[in-house]
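Only a part of the assembly is drawn; its chains keep their places, and the rest are absent.
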Amino acid sequence: MTEALSINDVQSLLDSSPFNRFLGLHVESMDAETGRIAMRLPLRPELERGGPIAEQFHGGPVAALIDTVGDFAVSILVGGGVPTVNLRVDYLRPSGGAFLLGTATVRRLGRTFGVVDVEVTDPEGRLTAVGRGCFGARPG
Amino acid sequence: MTEALSINDVQSLLDSSPFNRFLGLHVESMDAETGRIAMRLPLRPELERGGPIAEQFHGGPVAALIDTVGDFAVSILVGGGVPTVNLRVDYLRPSGGAFLLGTATVRRLGRTFGVVDVEVTDPEGRLTAVGRGCFGARPG
């Protein structure tokens, strides 16, 4: 096992990815023991779905948030970036407001795979989407 | 049933969404009878995953492509935009190259839900991801 990643390491890893930098993802909190991690996705005009109601995130960035926060939950446990094997997203409500918060919990980390749950909440704390992903367990 | 959407209608609907416009999604082909539709997602720097290998899409835009092309497959059958209920993505290979092509096939359209399969291929025709989604069947 390599050395644990600090919150600054994780933010740097995030910022090294052009897409994550475009999203403006910010690590809010993390726990290197359990893999629990939360990231904030601020609304920018390019992320809106459009339509009659303003300030709603398109479902694509919601899925991207779930992918990234889930992936990093495993990454901080194994000490480096891991591939996403598969991803599932259930949209529960429109995701509106100035930002979304994605919080990941590792349900199981084995030798080859990790399974992670991600909850997405809006600024009022309402659950707007739930995600679950399977990620590789070896940094590569 | 409302009137069928033309390929221009679908491109206009796409372009009315800031996020889809940012992605630069382009409708390549569609069949209003079956809901089969294909969209092209060009690589732009903000969509790259980063890392040692250049010109690879981040998994987030791949999921967003699957969401949007799957959603429009149902939309063109029911004559208007529909909500994504849930979405699943399996990443099979790195998604590299100048663009991705997402092709949707409606597996079932009922009164309340539609189920759609989406295949994502790279410029060399390799399958890089498969997606499946459940979408509402009533424009809203």
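Letters A and B name the chains as they come in the text, with residue numbers starting at 1 for each one.
By definition in this document, a residue touches a chain if its C-beta (ideal position, glycine included) is under 8 Å from a C-beta of that chain, and two chains touch if they have at least 3 such contacts.
Here the structure is a predicted model, which means the values were calculated and not measured.
Visitor: Whole-complex copy count for this homo-oligomer, where the file places 2 chains?
Guide: Shown in place are 2; the entire complex has 4 copies.
One rule holds for everything that comes next: only the chains that are shown with their structure count from here on.
Visitor: Chain A to chain B: how many Å between their CA centres?
Guide: 21
Visitor: Sort out for me which residues of chain A touch chain B in the complex.
Guide: Contacts found on chain A: 16-20, 22-23, 45-51, 58-61, 63-65, 67-68, 81, 83-91.
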